[in-house]
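Note that one protein chain of the assembly has been removed; the remaining protein chains are unaltered in position.
On to subunit A.
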Amino acid sequence: EDLRVDGRGCEDYRCVEVETDVVSNTSGSARVKLGHTDILVGVKAEMGTPKLEKPDEGYLEFFVDCSANATPEFEGRGGEELGTEIANILYRVFSSESSVDLKSLCINPREHCWVLYVDVLLLECGGNLFDAISIAVKAALFNTRIPKVRVLEDEEGSKEIELSDDPYDCIRLNVDDVPCIVTLSKIGYRHVVDATLQEEACSLASLLISVTSKGALTSMKKVGKGSLDPESIFEMMEMGKRVGKSLHIALQKILDEEESLGTSRQKVGFLG
């Protein structure tokens, strides 16, 4: 029987609201509301030096801040542990080479590259944080506009970086292969997608899967103190791939719809 407490089936998500470009002084931003979970992601593009082992690529840095607005447990340093856990999972999800085209972020090999600082802010915790965060990160990366730079070389050989005068002359990232995280929680003998806070309290083990839009699995992590049967892990992976593909389709559709509204879009923001 496919009925949860709020009437959803095991594979149904709660209603998701996505809005991009909410923070004006970032290169890209997105806000995602999934039921009672509220996430704000801001992406800032800054110039830095490439890493030594990957001299012709840029890179991403993740930082997760659990705001004390979310729950009283996050007061002071309470949210740090959860924040570092989420950041580590994001690093792992984006560690595969195909997710973001890092070579496009390179300006001068070994000298200059774009570093994308992705800051995640948890405004409200209503269950299923990882899915909402990954949707918001993908939407924010879609919205990111990195200014075009030209490298000029003068006679002595020193390089100068010139920013174009037009503020709208920028490059966009290709987010087709950016994965989204799907959390499958095991409750009793069944597994469910998008658990609410109460369902999370009942589940002893969950599986976090990152799925690309083509259905490919890029990383997997088990959380929770319970144990998972290997057969049920296979089932959960299959369900996760299916759900992940439809998640990507729905997200891409809404991002394209928002893009097509252009400048006439009414920004709802935080006071709507």
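Throughout what follows, a contact is a pair of C-beta atoms (placed from the backbone, for glycine too) under 8 Å apart; a residue touches a chain by one contact, two chains touch by 3 or more; residues count from 1.
Convention: contacts and distances are computed from a predicted model.
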| item | value |
| --- | --- |
| Absent chain [UniProt protein name; select from "Small ribosomal subunit protein uS7m", "Peptidase T1A proteasome beta-subunit protein", "Sorting nexin-2" or "Exosome complex component RRP4"] | "Exosome complex component RRP4" |
| Among A:G7, A:G76, A:P167 or A:P230, the residue in touch with the chain that has been omitted | A:G7 |
| Contact residue for the chain not shown (choose from A:V41, A:L173 or A:V193) | A:V193 |
| Chain not shown: contacting residue from A:A195, A:L208 or A:V243 | A:V243 |
| Interface residues of subunit A (partner: the chain not displayed) | 1, 3-9, 11-19, 33, 193, 242-243, 246-247, 250-251, 253-254, 257-258, 266, 268, 272 |
